[in-house]
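For this view, one protein chain was removed and the others were kept in their places.
Moving on, here comes chain A:
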Amino acid sequence: MVTTELENGIRALELKAIQKCKRCKEIDALVIVRQESLCSECFDKYVRSKYIKRMESFRVRYAPNDTGVIVPTQTTLLIPLSFGVSSTALLNLISNQLKAQRQRSNGQTGYNCLVIHVDESCVDPSVPPQESISAVQERFSDIGTFRVVNIEDIYDFRNVAREVELDHGVDEEKGGSDTFDKKEVLMHLLSSLPSTTSRMDILSILRTRLIVEIAKKEGCAAVLWGDSTTRLAQKTLAETAKGRGFSIPWQTADGDSPFGIEFRYPVRDLLKNELVNYVSIPLPTSPKPLLPLCVAYSPDAKHTAANAASGRNITIDELMIQYFDGIETQYPSIVANVVSTAGKLKPLRRPAGINISCKICGLPGDGAGGDITLSALTLNAVTELNAESSMCYGCARAMHGAGAYDWPLEP
């Protein structure tokens, strides 16, 4: 009778009798992975192999420099860190890959990292960013630089000409004060939105676009997102439900994004609960579990089942998170199948010449409006959509009924 109660109460394995690991057949099993009981060492290897498969291309490369001397090329990758389980696990995997590269290649690595945490304390003060990032930095000091940026910094990336104009306006209003209060403007934008679902939706768009802007400014070659299989499935269904089905390839596929920078999802082949196990148990590559670093993670569902059923105080994104967290344990292959199905969808081919990106999400628009999808309610909504045709259908839906706001980015 073995029940492994881990630090925060995650039950990794319940077995009637101690089982040997199915792979090495020597050590006692500690976790069950897709119907296979594994020891910590084999589990560690399993996770690593899933990661490496997606990251092989970032190996040490050499090229001649200006003076013709062959030197290792320098690539910087941006890793957004939420202090959740997946992005923290990703850092450990990266750290191990870099260590292995150094050993093999005379201290050289294929890339170095810029780890960014987006501080959203003006919206949600539950994560203390400074202490948390120091703790993570201490643990992974060898992978690159760490930085905290504020979500409201997105207003730093606005078009310069427009900024002057706007500053001017603010000046007059505030009677000469020359500081543009980004935080206040952002809070105003969010509070003008019609619902919590819209707020969460727009906030995550702002986060993505801020990360993209930073990655471009810092000359990063790619952004490595920490999305697990489960997260990608959640995103697929949530974006479908928000009317942004057209954007799914842009939001879940490895490769060039419409923002002009590469997106990668190195832990896309691992389920959320596998990553939870990965950070919870002592592993050969991290004898001290990583869980204390995951300050944004909570094993408890954010909403009760009753909340989800009644639809009260819950957003569409949260509803999908809850849905897939529920089916993940019982039907992991179905979760993975959703992601592979989404991966087969190709971006819509748009008529030549029409190349407008949505001014809100920045993705190539879907030609919103002018369609009877909204039907007759919508005689007014359709004209409204046409007026704001620089928005995609999903963003038009999120902004529908919003008051006056100041959008930080140009399309």
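Methods note: contacts are C-beta pairs under 8 Å (C-beta built on N, C-alpha and C of every residue); 3 or more make two chains touch, one makes a residue touch a chain; residues count from 1.
Everything below uses one rule, namely that contacts and distances are computed from a predicted model.
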Open item on the list: As a check of understanding, state which of "Metaxin", "Cytoplasmic tRNA 2-thiolation protein 1", "DNA primase large subunit" or "Adenylyltransferase and sulfurtransferase MOCS3" is the UniProt name of the chain not shown.
Closed with: "Cytoplasmic tRNA 2-thiolation protein 1"
TODO: Using the touch definition up top, pick the residue from A:23, A:117 or A:242 that touches the left-out chain.
DONE: A:242
TODO: Pick out which of A:35, A:67, A:106 or A:126 touches the chain that's been left out of the picture.
DONE: A:35
- [ ] Just the residue numbers, please: which parts of chain A touch the chain that's not shown?
- [x] 34-35, 195, 197, 236-237, 239-246, 248-249, 308-312, 314-316, 319, 323, 327, 330-334, 336-338, 340-342, 344-349, 366, 371-377, 393-394, 397
